[in-house]
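One structure follows; several queries about it will come next.
Every protein chain except one is present and positioned as in the full complex.
Now for subunit A:
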Amino acid sequence: MSLIHSETLVVNCLRCSWVDPFKFHCSKLSIVLSRFVISAMAEERRQKQCSVVLPTESMKAMAESVGVGQLQEDSCVALSEEVSYRIKEIAQDALKFMHHGKRRKLTTSDIDNALKLKNVEPLYGFQSQEFIPFRFASGGGRELHFYEEKEVDLSDIINTPLPRVPLDVSLKAHWLSIEGVQPSIPENPPPASKEQQKTESTEPLKVVKPGQEEKGTIQGKGQSTTTPDGKGKEKGLIRLKPRSTHELSVEQQLYYKEITEACVGSCEAKRAEALQSIATDPGLYQMLPRFSTFISEGVRVNVVQNNLALLIYLMRMVKALMDNPTLYLEKYLHELIPAVVTCIVSKQLCLRPDVDNHWALRDFAARLMAQSCKTFSTTTNNIQSRVTKTLTKSLFDDKTQWTTRYGCIAGLAELGADVIKTLILPRLTVEGARIKAVMEGPVVSNIDKIGAEHVQTLLLKHCASVIAKIRPQPDNVEQYRAEYGYLGPMLCSHVVKARTQATLQAQQVNRTTLTITQPRPTLSVSQSGLTGSGGPRTPSIIKVPSSLTLMSPRPGTPSQPSPPATKYIVMGTSAGAASTQQVRVI
């Protein structure tokens, strides 16, 4: 209930002198009274009982603020009761308008209309839909909700550009159901909601497969909505369980083929579109196992062949899958995580380790790893601790290659400041010594040197910000050297830089509104020369808008029946095959 309007209400209650005996006081009190109503309303929400009235102190306080020194206790009581009653009455009426407006949210206009019903002039000007412009303040033992009226410079308003005109209402048609089956198109909700997928993977016995429910017989249909508790239903569910292998429809198979080909193909534009589709389309749930296998197999083969580009593409696919808000990947992590970890720590990921930028792939994969740890790690699967253990183990191993070492550190560092603090900072001296050995030592291969350099920058980058937070100022170079060895001095300068940056940012935050831009993991292949990727993804998809998905200004009757899942053009001959599911032209 919008508190804004309580003010309106009170003012109106009083204006039309429902409270006859106190009319005199009221006219003066009304404005202040309103402010207190708001606090009372807040209280009212807390209490369950409906017979709540505004506190009489409110009336007193208001009286004082408009100069009515001594308001009698009786008047206060009568006033507060009257006002609370009227407010409730109007709220009841406003609810009616909400119901008829087919909304779930009560708006200010509902209350305006309710006031009109009572022959009361509504208070105009409270149009804000979402934002409630009341501020709270307390002091002197009182709590206040007040309307913050800022002075506005007229020239500011005149000079600011006009806001964008809201879009006009338009009508759009799509198939909600075709002969009883709901097509998985973006206009429809995903067949299995993320929550459903989640419960399915955590409590596999308790759910009906959404795909089956959709295709299955009419019998089991109601069960998906209700939690099965009856014995008979339980039985049915157990019977349903083994049918978990499902076949993809022709359209889905074609889609899968197209998408996977585009993802690993040579055309970057197509790939971007395919990835976009994976990241946004709602109906991919059924294809998830296949995608997962595709990725894990792909990584296995391409690591052996040192095909960096393909590995990058596959990782981008993982990213897209994780980005899809309708998918819950938990069940497929056993395939995806090994693939990702491989891309982080593998000794060799490319044919020319001295030239190709496989480091970027490691960084990217590390971020994916961290993301999946954050999303899926639970006390039962312990993903994060298992991953941490694996990475630390090879990090502590002296024989580990620089590439793997880099991956381990990157993987750990992405897991967060705590991990850095407990696992990497203590290692700084050791790693520093190792780097020193390579950098200043006599004969080293070029590859080792590059590796050492990368590890060094990585360590500096991640550790500096953490140290800046946990170490008190001042930053003394000697202290750093004593504590962190070879890397100490460099670390010190980095920390100083990090500190200044932090203060700068803090100032900015104070000045302007808070905008947190999270660095999104992006991956670009440079050096390798194979492809130039990572550019901004074009939002366009190879969408073949059928008459239904087409967003036309004119809402045409979907006369051309289109098969449910053929949102993507399937080149050449496949179009015929795609429309196996014919719809009667109606």
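By our rule, a residue touches a chain if its C-beta (ideal position, glycine included) is under 8 Å from a C-beta of that chain, and two chains touch if they have at least 3 such contacts; residues count from 1.
The working rule: contacts and distances are computed from a predicted model.
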item	value
Absent chain [UniProt protein name; select from "hydroxymethylglutaryl-CoA lyase", "BHLH domain-containing protein", "Centromere protein I" or "Transcription initiation factor TFIID subunit 5"]	"Transcription initiation factor TFIID subunit 5"
Selected residue (touches chain absent from view) among A:L144, A:I178 or A:V477	A:I178
Touching residue (missing chain; options A:K118, A:K270, A:R290 or A:K449)	A:K118
Residues of subunit A in contact with the chain not shown	49-51, 81-82, 84-85, 88-89, 92, 96-97, 99-105, 107, 109, 113, 116-119, 166-180, 182, 187-189, 218, 221-222, 225, 553-558, 583-584, 586
